[in-house]
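Here the complex is missing a single protein chain, while all its other protein chains stay put.
And then subunit A:
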Amino acid sequence: MRVALFVTCVNDLLYPGTGQATVRLLERLGVSVDFPAAQSCCGQPQFNTGYRHETEPLVRRMAAAFEGYDHVVTPSGSCAAMVRDNYPRIGARAQGEGRGGELARAGASLAARTYELTEFLVDVLGVTDVGAYFPHPVTYHPSCHGLRMLGLGDRPRRLLEAVEGLELRELPGADECCGFGGTFAVKNPDVSAAMGRDKTGNALSTGAGLLCGADNSCLMHLDGILRRTAAPMRTVHLAEVLASTREHPYAVPEAATGADTAAAAHIATESAGKIR
C-alpha cells in the first residue's frame, strides 16, 4: 500500500505540527507514508473565489505529484472535499469548453484515491482506537466540509471517544458554520466574525479548554478570535490529539485552561464586546 501525505499549503506553512502529527500517527499504525515534494495547494482558494482557470494548473500539479500512490491522505476536510467534489467538476467544465478530457481524467483519478484523515483511519485501516492518550476535556467542531460535503458522520467522534483519558464535551450548535469560508473571512469580515464569535461562545460554554477540529483553516479563524479575546481556550487539530501518547503527550498551551460554564458564558459576552 503506497500512501502519500497531502499536507495542504496551510498546514505546510502555518501548521507543520499537524502534518508531523499525521505522520507520527500513521507510522505508529504501521503505515509507511511518503511526502511528495511536488505538491503545493489544491486550488481551493482560487476556485471558491471564482478563478476556475487559475485553478487548472494546480489540479494538474496535484494529479502529477500523487501519481502512482494508492491512497492520498490529508488532514483537511475542505481540501479533501475540493479534490473529491470540485476536481471532477473542473475537468467536466474544461471538457465542455472543448479542451479535451485530460484534466477530467487527471482529476477523477486523484479524487478516487483521496481520503480525509478520519476516513482513511476508519474506512481504510479499519481502526477507531488508535492507541492515543489525551487526558483533557475537549469539544469538537465538525466543520462544514467534513459534515456536509464529505459526510464524515460519526467517524471523528468514534476516534475521539476511543482516546484514553479524553472527555468529549457536546458542542451546542455543532453543525453551524464557524464563519471562516476562505476569502469570505475577508470579503465579509463582519458577518464572518459574528459567526466566529457565536461558535467560540458555544465552545467556551462547554468549559473545555480545547476546541478540536479536523480543518486548520477553520481553526485558524477560531483560534484568532479566542486569542484576540484572551479566552481560556485554544484550538487543536484532531491529528494532534490522535498522535498524542503517554510517552509523547501533546503539550497543551498554557492559556487553554477552560472555564466553568457560568464564567464561560460571561466571557463569551465580554469578548463579543471587545471586538470592533
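The rule is short, and it goes like this: a contact is a pair of C-beta atoms (placed from the backbone, for glycine too) under 8 Å apart; a residue touches a chain by one contact, two chains touch by 3 or more; residues count from 1.
Operating definition for what follows: contacts and distances are computed from a predicted model.
Candidate names were "Lactate utilization protein", "Quinol oxidase subunit 1", "Pyruvate dehydrogenase E1 component beta subunit" or "ABC transporter permease", and the UniProt protein name of the unshown chain is "Lactate utilization protein".
Of the listed residues A:Gly107, A:Gly196 or A:Gly213, the one in contact with the hidden chain in the full complex is A:Gly196.
When the missing chain is restored to the complex, the residue among A:Gly19, A:Gly107, A:Pro156 or A:Gly258 that touches it is A:Gly19. Considering the complete assembly, subunit A touches the hidden chain via residues 2, 4, 7, 9, 11-17, 19-20, 23, 34-41, 43, 45-55, 57-58, 61, 65, 67-69, 89, 96, 144-145, 148-149, 175-177, 179-197, 220-221, 223-225, 227-228, 275-276.
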